[in-house]
Structures are given as structure tokens and as C-alpha cells.
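Sharing a structure with you now.
With one protein chain removed, the remaining protein chains of the complex are shown where they sit.
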Amino acid sequence: MAEKEKCTLVMFSGDLDRALSGFVLATTAASMGMEVSIFFTFWGLNIIKKNEGSIKSKGLMRKMLNLINRGGSQRLKLSKFNMFGLGTWMMKKLMKEINHPSLDELITMAKEMGVKLYACTTSCGIMGMPEDSLRSEVESLAGAAYFLGEARESKVTLFI
Amino acid sequence: MAEKEKCTLVMFSGDLDRALSGFVLATTAASMGMEVSIFFTFWGLNIIKKNEGSIKSKGLMRKMLNLINRGGSQRLKLSKFNMFGLGTWMMKKLMKEINHPSLDELITMAKEMGVKLYACTTSCGIMGMPEDSLRSEVESLAGAAYFLGEARESKVTLFI
Partner (left out) sequence: MAEKEKCTLVMFSGDLDRALSGFVLATTAASMGMEVSIFFTFWGLNIIKKNEGSIKSKGLMRKMLNLINRGGSQRLKLSKFNMFGLGTWMMKKLMKEINHPSLDELITMAKEMGVKLYACTTSCGIMGMPEDSLRSEVESLAGAAYFLGEARESKVTLFI
């Protein structure tokens, strides 16, 4: 059997708009028969933090960071026109009106279609994010070397 | 005849600086004999909205969105140091001084060199942008699957 073509994404940004773009590309690539991986690093980790509960970090600074930078797919904001939440709320309404899946639905779809989600080991370390703060769709932690190993065998690689 | 090498860009951002970067790369790639496509999605659509007239959207929210997010190549701002327009004005002056083409000139050049411009179907739908709000250089609407089809045959693919 022929090997599948690969598509590998880095999700660096934690903005709602970029997250949507990333997951639309990931699910479309999977539907076209590609083998898709997404590596979440830095602010992108906010996309795959659990929406519920608080994040148990060690040390005062990491506790503070995870308070102000709480994350979770349902808390993400647009990179522009957030307007104290009004713009983000409007964008979600507009998406619903034309039956576009929400970010949460896209994450579930991606998982069901075999898209692999990885959290950057180093970023999790720096930011003090224990593995149990990540949603269940996440495969595992992975480092930059693992990403580059996938990327160099990929037909499509994007930094989002 | 050998097939041309492909270069495929996603323009996600609607910032003047990133737009300039995208079109400089696109026109340079075309001048090197590559077959270039640019896919405009989300805020990137602002780059290819007509500069003249108003955008006729349906529904109150989409009308509002296209008012505050009017777009058009001549209205774009720098992502940094916009300083109420002063920084953007200065950057345009500095470019002119060394005879660097403006964004509008780059778009015209790109078209003349055969660069293909596509507007993301889904983003246009969500944001309520009718096709006649797009400038004449735009080829057509296209979806994520079309982009990925091009990208996986490309030598260079960038998300800007």
C-alpha cells in the first residue's frame, strides 16, 4: 500500500481566527486522505487546554501566568476586532448562521478523522502546564525534533 | 515542456506589512518562472476588497462587520507603529523614496505576471462578502481543498 502524503502544522498562535484556520485546513487535508499532525507551541497551547477547571501549576509565577493566560478553546479571542468580546461573539454567531462548525466541533472532527495533536514539550515546561491540563484529544507531548522529522517528510508544512 | 514549479501562499493577515511581504514574494517567484497562487482568507480578504464604493452585505451583523472592517489595499495599516496612521503614512513615504512599488502596484504587477489570486469561499460566506466586492484581479472563489491540492504540488508554501 502506498504511504499517505503528510501535512504538518505548527499552531503558534492562540487567536481564535488562526485556530479556526488551522483546524479547517487540518480537517480538509484529512478528508483528502492526507496524514495530518498539528504541533501546538507557545500561545497555541491555549487552544488545547481543557475548558473546565483550573490549571495546577507549580510556583507563583506559573500560577499567575496560567491565570491571566487561562486559555481553552471557548475562551479564545479574535486577533482583531475583539472589542471586549463583542467582535468574537459576533464572529461565532456569523459562523453558526451558515452552519460552519465551531472550533470545539472542529477539534472533535479532527480527532475522529485521525488528525494527531501534539503539545510542545518545552513550551509546556516553561509555562508550567501539567499534561492533565490538556484536553483528551491530545496525543502526547512532543519536541521540536519530532516536529521537524514529520515536517521534512511532508508535502505541506505551515506555521500558523 | 517541463511543468513549472509551483509556489502557493495563504494570505491570512490583512496587515499592510504582511501584504507587502506576500506580494513581493509572489512577484519575485513569478519572475523566477514559478507558477504562483495566493489564497486570501479571513483578514487577508481585506487586501483584495475594492477600494471604492461600499460593500453590500445581507443582514445587520454582516453590514456592521463590513463597515468596521472595510478593507481595501489603500486602507490597510501596519501591524505595528500604526500610530493613528502616522507610522503607516511614513512607511509608504519611505517606500516611495527608494522607488519601491506600492501595494496597489504590486497587485497589478502580480496579475500581469500571471499570479493567480483566489478568495476563500468560506470566509467570504461567513463575512458576507459578495463576489462583486472583490477587485477585478481576483480569479475566483476557492476552498481549502483547492488550496491544499495546489500546496501539495508546490515547492514553496507559506502561511502569511
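Every chain is named by a letter (A and B) in the order it is written, and numbering of its residues begins at 1.
Heads up, the rule we're going with is that a residue touches a chain if its C-beta (ideal position, glycine included) is under 8 Å from a C-beta of that chain, and two chains touch if they have at least 3 such contacts.
Keep in mind it's a predicted model, so treat the numbers as computed, not measured.
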Residue touching the undisplayed chain, where the options are A:4, A:56, A:96 or A:152:
A:152
Logged for chain A, residues touching the omitted partner chain are 10, 12, 14, 41-43, 59, 61-62, 64-65, 68-69, 122, 125-128, 143-145, 147-149, 151-154, 157-159
Where chain B meets the left-out chain, the residues are 5, 7, 17-18, 20-21, 24-25, 28-29, 31-32, 34, 79-81, 90-91, 93-95, 97-98, 100, 155-160
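Methods note: only the chains that are shown with their structure count from here on.
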Express in whole angstrom the distance between the two chain centres, defined as the mean CA positions of chain A and chain B.
25
